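Only a single protein chain was left out; the remaining protein chains are all shown in position.
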Amino acid sequence: MNFADLFRATLPETALEIAALVVLVVDLGFLRKAALNLRVAVAALLGVAGCAAALWMLPFQGLGFVYSGTGELLLASGGSSAVAQIGILLLTALTLLLLADSTFTRHVGEYVAVVLMAAAGGLLISAAQDLLVIFIGLELLSLGLYILTAFAKKSGRSAEAAMKYYLFGGMSAAFLLFGFSYLYGIAGSTNLHQIMLAMYEWNAFRAAPLLYVSLVMIAAGLGFKVAAVPFHLWAPDTYEGAPAPAAAFIASVSKVASFALLISISTAAMHVFGGLNAMVTFEVHSGAVATQNYLGFAVSWSMILAVLPVASMVLGNLAALAQVSVRRLLAYSAIAHAGYMLLGLAYFSYTPRSAEAILYYVLTYGLTTVGAFGVVGVVERATGSDRLDAFLGLHKRNPLLAVVLLVLFLSLAGIPPLVGFWAKFNLFAAVLQVYPTGAGLGLVVLAVGMSAVSLYYYLQVLKRAYVMSAVDDTPIAVHPVTLAVLLLVATGAVLLGCFPALLQGWIAGFYPGL
Amino acid sequence: MNGLPILTLLTVLPVLGAVIALVAGRHARSVALLTTLCGLALALVVWTKLPIDGSIGLVERAAWAPSLGIEYHLGVDALGALMLVLSAIVTLLSVDAADHVHRQPNLYFGLVLLLEAGLFGSFTALNFFHWFLFWELSLIPAFFLIKLWGGAKRGPAATQFFVYTMAGSVALLLAFLAVFLSTGNMDFIQLAAMASSGQLEQMVTAHLGPVMMWLAIGALAGFAVKVPLAPFHTWLPAAYSEAPSPVTMLLTGAMSKMGVYGLLRIAVPLFGHQIAQLRTPLLALAVLTIVMGAWAAAAQKDLKRVFAYSSVNHLGYCLLGIFALAVPAAGAAEQTSQAAALNGVILQMFNHGITAAALFWFVAMLQERTGGERGINDFGGLRKPAPVFAGLMGIVLFSSLGLPGLNGFVGEFLIFRGVFPLSWVAATVSILGLLVTAAVILTVIQKVFAGPVPERWASFPDMYGKERLAMAPVIGLMLLLGLVPQLIVDSVNPTVVNLLAHWRF
Partner (left out) sequence: MLAWTIYLSFAGALAQALLPKGKPSLSRWLALIVALAGLALAVAGFAAGIPNHFARVIIVDVPWVSSMGIHYLLAADGISLVLVLLTGLAAVAGVLFSWNIELRTNEFFAFYLALIGGVYGVFLSFDLFLLFVFYEIAIVPKYFLIAIWGSTRREYGAMKLALYSFVGSAMVLVGLLAAYATSGSHSTGLVDLAHAGLPVSFQMWVFPLVFTGFAILAGMWPFHTWAPTGHVAAPTAASMLLAGVVMKLGAYGCLRVAISLFPHGMDPWGFSFLGVGSWRDVFAVLAVIGIVYGALVALAQTDFKFVIGYSSVSHMGFVLLGLMTLNQIGMTGAVLQMFSHGVIAGLLFAIVGRIVYERTHTRQLAELETMHLSKRLPFAAWAFVIAGMASMGLPGFSGFVAELQVLVGSWVAKPGWTIAAGVGIVVGVAYTWRALQKAFFSDAPPSAHMHEHGHELAAITVPEVAGVALLVAATLIVGLYPRILLEAIEPAVKTLLAGGGR
């Protein structure tokens, strides 16, 4: 193992960790007596600087792979990993900027440091190609998230949410580890590609029950991370209880990282067999034993991944209809969105299209959801509530904020020409290109239908913001930085939607890196 | 034919007049008078410019919507021109009579002029679309004139009028739609030519199956309501009696002629064969119209209703003449009878128009003088306080009765002259109607003008100079046509010959 290579490959993570330490030192060491405002500003800026540094270092990772001593792939750089990493860093910077003016904690330095460390975990899992690295990255990220959820120490809900999140998370981590250990037992390696190759060489039929157990365990663990039904129970409570910037971070960065991981796994599965399309070749290659063995894995994986999105889309959207808390509404909508993306994964093909489409979706979703939580945070601070009725008359109280809300929620609902529409279109087109009839089509129909349902609850919020008369029409003040971030996000949602080729071309340009 | 599109001008003139009247406020009546006078002048010009051979003249054509067979095609023969003159006269009289419209006079006269435009348009159109446009256009102002300026029960009367006529129009429209679908043509002249060669029936049968009879019935229904033919007449008494009298003049004087004209211009040329097959039931209905109209008139107590039913009776003669002449393969003698009957029908249309309009005008004057009374028993002995009034109205009543020497006689005589050889039964039974009408009219004269003068009418004012002046030309025309019917017959006869030559029964 070449540690120089390893160090080079983890340069961005290192930068984040250093930034985290610097923030701690500066905040605890020099600014103990300073006003909270100043501390927040300094910490956030240092955090953003850390993200910028990490971004700057990304190209120095070098194209190629880091191998462990046995010549197995440990971390990948470039390609989808790089896209996800850039996305994580940008979204982290945005959530940090949302911190401006926030008062939920006095421990700003710690908060920013934890955010940066969690982001480092996110970077790690988006590049990981080895079960152990995956697990470490996931734990790094998750632990950070538990802490962030609990950060509003004065709020009972925050603590309760963190506790729930922690317990569910711990359990799911256990499941994941259990699944990994089985997989290791079957394949004799912790490297994704080696595992796939082992499946290929080894008649998996004999071990099929064991394999299934392990796959179900892994799906449970990862499903928890992306909040897919039935592993979603933590999401509404956490989204509701966590401080707004933390919730934004959970909803965006951790989603991006988790989907990047899922893409890596699926890519590895496909990579072994080159251009072969798992779903389509299922019946065709009945004569070739080896292929069948492999397909035993891919099909069951796809099957599991196909069950999750159906459940997530249906339950997420329908449950969101009944919510009166906007945060819970966003949580259920996040579940539904995870469903759409999992649909893309279930029909993952080795055409760059699927990976691109999922990445595009998760990045833009992250962007919009950061903005959405930003707005919710502002409203919450002004009204003390995140109920739907807290948004009454928003257009009068702060027109700009209302416009941002309009743009972001419509984008989430998938209304063109906003970015959410293009993301959906792109994703569904990718699914249909793999499987234009039968189950593929049926699932797309379900997804499109469910997104029609989703318009109803997004409109419920917008209705209060624009249509219903205000109970209280004192203006809501927004910190200029927050406003700038929100406007930036909204502009992004419009521009990326009007010119989808920009971001798509950029992602496609990265993809051949692998 | 000169370059001036005189028929278009004739149609546009009242529309322009209507627009000006609408904005003219109090001066609307003057505008209307001027417009109708110009209209009459133009109509007379048209009458003088007719081709001598009785064919269609003054033709104007222009492309309109070729894909639908819609063409801007205008032209008149003596029949059309006579109707133009009649419409112009009746409208003029109506405007003249309406000197007591105080409420929204601009709207009133605007609508009257629009109605005149509808009349002119439908009497000159030779394409179904164009014709139908004006046919419907005339309906709307008539409805509102009844609805807004009518008597106590104007609402239901107007609605009944509209619904009946509209239902007839829909039947007509459907029939024509079917014809158009089969032939791709909406031109009256071309369709008539196709019908007389039997081609129309072939095409319709080939396209839609044996429905020609139904189409004929549909077309007849549309006209039958308008004329009206019993039993489609029930809208008429209510409408005529509830409408203000000047409007009733228009309804009976001109609009009822649209129906007869439609029969002659459209139904008979296109569906002559079917009409010939239906001749017996149709004749029966015509006779029923005549007899029932007369008896019903006898039973009325309201002068307007009396005259309304007598109008039904008089138009029944037109229908009798038309249906009677529908004889297949007529011999030479029968052809003479047909010509006589058709001449009679056309004359009767004109004469009834003038007479009925004048009658209702007198009713209007009566009402004006008595504060709205018009019951047949409300008066008596009026010839003493108002001898001129009584005399002139007597002339008009005798014209309506068909007294020789007055215009009413000529048309009815010619009709009976023609119908007797063609269907003596119908003619004989119809005589009954003639007799009852005479009785009715004499009763009216007796009850209104003869006998002792009731106290309250002792100072019944006679006709004013203005009224005499307005009425004089009308009475003059009645006498003139009664004595010298050639004035019209000479022009109409070539057209009659021409029409009969092209009809196929």
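Order of writing sets the chain letters: A and B. Residues in each chain are counted from 1.
In this text, a contact is a pair of C-beta atoms (placed from the backbone, for glycine too) under 8 Å apart; a residue touches a chain by one contact, two chains touch by 3 or more.
Predicted, not measured: the structure shown is a model, and the values here were computed from it.
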{"item": "Which residue of B:136, B:302 or B:334 touches the chain not shown here", "value": "B:136"}
{"item": "Absent-chain contact - pick from A:444, A:461 or A:493", "value": "A:444"}
{"item": "Touch with the omitted chain, as defined above, among B:107, B:195, B:266 or B:427", "value": "B:107"}
{"item": "Of B:23, B:41, B:68 or B:469, the one touching the omitted chain in the full complex", "value": "B:68"}
{"item": "Residue ranges of chain B at the interface with the undisplayed chain", "value": "63-68, 70, 104, 107, 129, 132-133, 136-137, 140, 144, 147-148, 154-155, 159, 162-163, 166-167, 170, 174, 177, 180-181, 208"}
{"item": "Positions on chain A contacted by the hidden chain, ascending", "value": "395, 403, 410, 415-417, 421, 425-426, 428-429, 432-433, 436, 441, 444-445, 448-449, 451-452, 455-456, 459, 463, 466-468, 500-501, 504-505, 508"}
